[in-house]
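Please find one structure pasted underneath; my questions will follow.
For this depiction, one protein chain was excluded, whereas all remaining protein chains were kept in their positions.
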Amino acid sequence: MSDRIEIRFAGFGGQGIALMGRLVGEVISLHEKGKQSVMTQSYGPESRGGASSCDVVIDTQVIDYPKSTEFDYFVVMSEEAYHKYVPLLKKGGIMFVEENLVTLDDQAKKASKIFKLPATAIAESLGSRLYANIAMLGFVCANTDLFSEEAFIQVMKAKVRARFIEKNLTAFEKGKNHK
Amino acid sequence: MSDNKENTPMVNTGEYFTSGNLAVAEGSLAAGCKFFGGYPITPSSEVAEHMSIKLPQTKGHFVQFEDEIASIASILGASWGGWKSMTATSGPGYSLMLENIGLGIMTETPCVIVNVQRGGPSTGLPTLVGQQDIQQARWGSHGDYEIIALSPNSVQECFDLAITAFNLAEEYRVPVTILMDETIGHMSEKLIIPEKEKIKIVNRKKPTNEADGHLPYKADEDLIPPMAVAGEGYNVITTGLTHDERGYPALDADAQKILLTRLLDKIRKNKDKIIKLEEYMLDDSEFVIVSFGISSRAAKGAVNLARKKGLKVGYLRLITVWPFPDEQINQIAEKVKAIFITEINSGQVTREVKRAVEGKTEVHGLLKLGGAIHTPAEIVEEIERRTK
Partner (left out) sequence: MTEEEIGLIEAEEHPLDCYLRKGRIPHIWCPGCSLGSVATMIIEAIRETGIDPKNISVISGIGCTGRTAGYLNFDSFHTTHGRAIPFAIGLGLTDPNRKIIVISGDGDLASIGGNHLIHAARRNADITVICVNNFQYGMTGGQVGPTSYKGQVQTTAPYSNIEEPFNLPELIKACGATYVARWTALDVRRVKESFVEAINHKGFSFVEILGACPTTYGRRNQLREGIAILENFKERAVIEHGIDTEKVAIGKEGPIIVGRFVDIHDKPSLTDNLLSIQRMATASKGKGS
């Protein structure tokens, strides 16, 4: 039996959406025993602005099809991305929302749970909105069984530039502790 | 001779979560590639970028040339200097390289060309997936020839097939193309780089006779001539003209027949050694999906989905796209009710399968024209619809 889980991260360019997928993908692929992951991203010529999204597919078995078709988890950081992708949220799926950037409508009702985080505001309190993605991942980590905090921090320390690690750790912590 | 000739491979043993483009670059380094000549093009540029970081660390060289024509010419030159060499590009660049891929075939020059396919024709869909250069890889350069082309379907296989590609190039003295695609190039998954000792490396065979009277294009029984390179005292000679065993131009029908027959046969007669296929649930299958590259990931998902529905569907994946596995597909055709091909083009492999089955079974292309990959569900739907 397949334990396939599909996650879509979406927002606008510059929010570090692809990095979210890469970090989560790596944590699961290299540090979560018995699990595999594939990360794909929709890739455009414009690297700033516009809609940005990426998928992480997780399974205990070999992952054949690498893209999401029906998300179990939808992590959404912009209004545009919400409207574009919410139709593909699985009934009973779980949403993580940047609450100041996304206004939910009736379509969100099919989610079994909706977690809301002011990720950008948290990031701005640390000096830059660039930390919003990591704050959101702290929030996801605290409210799901997708990946462990220890493994995530290990990967983040290896992938993020030394001078940004401190702030990112704080962002992760703040997201994690948000109620 | 400089110490650069050692061809020491750079093997970064370990586990990584990385993309197909980086994996193909790492595989090339592990195979002993020391020279990359390239030109930026989406969606392949990460291969060049990674090689520009790594090659100088191995005492190799990375040069970004003025265009793809220079890039392919430079890697032929580097190969004749004794270095394993490669380039990476996408459709438009591959089109520009084709004349000199022909020179590589004619002069029997080992080298590797990565084509990370995008949607075409022309500028097409630079950032989106395509598998439309399959026939171009086979027939794109002028004249008759046989070629080797491989098609990975995972990040791990990008690494593994890069090594295979260099090994085949060295063994058969032929340019080898790795037909990737945008999705494989950009997706990330686990890559395990084994220890150096566990990687099998093939190097071109060298002449053992004296330089005096050496015949550079006199083949051994395997139809492949040993290859001396520049600086070894053999006064090597190459020409794109039809030539004799001395490498001298021989512009007549007889010389053409002798040379061309050997160039064709050195691949054709070794097909069984070159062709690699993956089979899945073929034994009892009534229907078979033939696929390759990223399309095969959806195809395999479709097999699993179909089996759940009680449909006896199996799968054959072309790891080697060229030379084409005619015999294997012909044998499958005798046993099944229909063969389906999933590919992201207007039927380039479908055409080959139709030829190979010789009318023994039905053949249907399940085709997408570029920009998106199939989903397992739509493949199963199509199979159900066509087999009702």
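Just so it is clear, A and B label the chains in written order, and each chain counts residues from 1 on its own.
Just so it is clear, a residue touches a chain if its C-beta (ideal position, glycine included) is under 8 Å from a C-beta of that chain, and two chains touch if they have at least 3 such contacts.
Everything quoted here is computed from the prediction, not taken from an experiment.
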| item | value |
| --- | --- |
| Identified contact with the non-displayed chain, of B:Thr123, B:Asn209 or B:Asn235 | B:Asn235 |
| Contacts of subunit B with the absent chain, listed as residue ranges | 1-2, 4-5, 12, 34-35, 37, 50, 53-54, 56-57, 59, 61, 63, 65-67, 69-71, 73-83, 85, 99-100, 102-103, 230-241, 246, 248-249 |
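One rule holds for everything that comes next: only the chains that are shown with their structure count from here on.
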| item | value |
| --- | --- |
| Geometric centre distance via CA averages, subunit B-subunit A, whole Å | 36 |
| Contact footprint of subunit B on subunit A as seen in their complex | 22, 25-26, 29-30, 36-41, 43-45, 63-67, 69 |
| Interfacial residue positions of subunit B with respect to subunit A in the complex | 15-17, 42-43, 126-128, 182-183, 186-190, 294, 297-298, 300-301, 304, 373, 375-377 |
